[in-house]
Structure formats: C-alpha cells, structure tokens
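Here you go, one structure.
Apart from one protein chain that is not included, each protein chain of the complex appears where it belongs.
Let's turn to subunit A:
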Amino acid sequence: MASSSSSSSTQVKKITLKAADGKHFEVEEPVAMEMETVKSFFVGNEDAMKDMVVPLLNVSSEHMPAILDFYRNHSEFRKRTPPPPAEEVKAFNEAFLENKSDEQLMEMIMAANFLNTKELLNFLTEAAANRIKNKSVEYVRAFFGIENDFTPEEEARIRAENEWAFDGLDED
C-alpha cells in the first residue's frame, strides 16, 4: 500500500527508531507517536527530535516492519472520511495475523507491551486469547512456553476448585 504521506505537499517529519539488534527504521512522526514509549522519549525534549535516534531495547528488528505496517494502516483507517467499511478493517487484521506463528505472536505482544501501544497490544492479546479459548491446560503451557511450577498437590487442588471449567474442551 502506498504511504499516505507521499502526495502531501508538506514534508512529513521522520523519526529514526533503533531496534534491539541495531537496525534503523525511519518512521513518519505521527506513526511513531502512536507508541507511548517513543512519545515519552521526547517529552520535555521536543527540539531535539530531528536528529535523535530512539533506541528500542526490547524490540527485535524482525517484528518492526509488521508493527509499523499495522500502525500505518490503522492510522489511515482512522483518518479516512467516510470511515472504512468494517469488512476492510477486518480483512486487514485477519491478513495481518494469518501467517504469524504462536511464537511470533508472543514476541509481538512483548514488543507491543514494551512500546506501550494500546491498540496493537489489545489487538494481539485478543488474537492470542482466541487461540487458547477452550483449550486444555497442557496446550496453553506449550503455547506460552510456560513451565508448570505447581506442586502436584497444589495443581490437584486448583483443578478440583475449577472442575466445572474442564468439560468438553477442544482437541489440542
């Protein structure tokens, strides 16, 4: 999709973000400012904006293009009048998730959490929720890469307390 800024007469200011592995990404200012972590970097320091490189210590460059793609599209959806049909937004969101493995989804949630970017975080956590709904405890442990740290007695007790939640689960 063409950048929404390409035809505008005024030059859109760009901000450089540096991923954890050192790779640089040039990002239009309004897109970068969707991320609270980037925004707070400049608070009280607005003049310095132009030349600053914002280090993002916890975000791997692997996921940056997808994250930026999400925000470029969603900020364009928000600006458009009349607003885009719900199907168009849904189609974009579904395509966005389509090829993401569970592990990639987890990593992107970590990134969105670090970037403190609510819209993406909600979108990704809801996607993760949809993947674990009605699944067994063992499936969810594998999904999140989480070790069972209960003692057998503790686990038995908690399972017994929540017995009603275990009927008729989907197959793993």
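Keep this in mind: contacts are C-beta pairs under 8 Å (C-beta built on N, C-alpha and C of every residue); 3 or more make two chains touch, one makes a residue touch a chain; residues count from 1.
Simple rule for what comes next: contacts and distances are computed from a predicted model.
As stated in its UniProt record, the chain not included in the shown complex is "F-box domain-containing protein", which appears among "F-box/kelch-repeat protein", "E3 ubiquitin ligase complex SCF subunit sconC", "Trafficking protein particle complex subunit" or "F-box domain-containing protein". Of the candidate positions A:Asp51, A:Glu98 or A:Glu147, contact with the hidden chain is made by A:Glu147.
For subunit A, the residues in touch with the chain missing from this view are 102-103, 106-107, 109-110, 113, 121-122, 125-126, 128-130, 132-134, 137, 140-142, 144-150, 155, 158-159, 162, 164-166, 169.
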